[in-house]
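Following this message is one structure expressed as structure tokens.
Left out: one protein chain. Kept in place: all the others.
Let's look at subunit A:
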Amino acid sequence: MAKTYDYLFKLLLIGDSGVGKTCILFRFSEDAFNTTFISTIGIDFKIRTIDLDGKKIKLQIWDTAGQERFRTITTAYYRGAMGIMLVYDITNEKSFENIKNWIRNIEENASADVEKMLLGNKCELEEKRQVSKERGEQLAIEYGIKFIETSAKASIRVEEAFFTLARDIKAKMEKKLEASNPPRGGHQIRASEPQKKPTSWLSRCTIL
């Protein structure tokens, strides 16, 4: 039987309220944009399967469910995440400054080798820009992560961002699989194991 995908990656969107996390999610998963998605009510995660170098990669992208608003993101949100999009709004200085706090939050809660990427969203609003592209680049260099300016509204480079992150995770994972066989520690293995039907949990069970 043909499998529908080779890898499953859990990705997270993190950043202040109103920077456009949900819009980015919808742009990427449905190619849609809707300004009424100001708050993230009812949205848990979205799925899109992409092709990368002949492999089908299922991206499961989780939204914060509004819990970023009062900094009450559950620790469980970070569990098992392989990639994190750190999003700020180029028209909102504060959202950019808060990125360092979010990074600290990630360091405390997510797995140490999680792949991160910095997104400056709303780049179509050039006239309202408060954060220069150079500053975004500089911050990304500081943390040793990649940086892209996107626009969910105008559909600029959103695809590119997710493909880049997915490619980096895939590369890291394949390298790891090669290097250490068998890998230690249970929870990193998960993504490389094609998920079975939820009904067939064995000793380690997850209903996704």
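Miscellaneous remarks
Everything below uses one rule, namely that a contact is a pair of C-beta atoms (placed from the backbone, for glycine too) under 8 Å apart; a residue touches a chain by one contact, two chains touch by 3 or more; residues count from 1.
Convention: contacts and distances are computed from a predicted model.
With the options "Rab proteins geranylgeranyltransferase component A", "Geranylgeranyl transferase type-2 subunit alpha", "Dihydrolipoyl dehydrogenase" or "Eukaryotic translation initiation factor 3 subunit K" in hand, the undepicted chain maps to the protein name "Rab proteins geranylgeranyltransferase component A" (source: UniProt).
Touch with the chain that is not drawn comes from one residue among A:Phe9, A:Phe28 or A:Tyr77, which is A:Tyr77. Considering A:Lys46, A:Lys116, A:Lys153 or A:Lys170, the position touching the chain not shown turns out to be A:Lys46 (whole complex).
Summary of contacts with the chain left out: across A:Ala65, A:Met82 or A:Met173, the touching residue is A:Ala65.
Residues touching the missing chain, restricted to subunit A, are 1-4, 16-18, 30, 38-39, 41-47, 58, 60, 65-67, 69-72, 74-77, 79-80, 92, 94-95, 98, 101, 104-105, 108, 184-187, 195, 197-198, 201-208 (touch as defined at the top).
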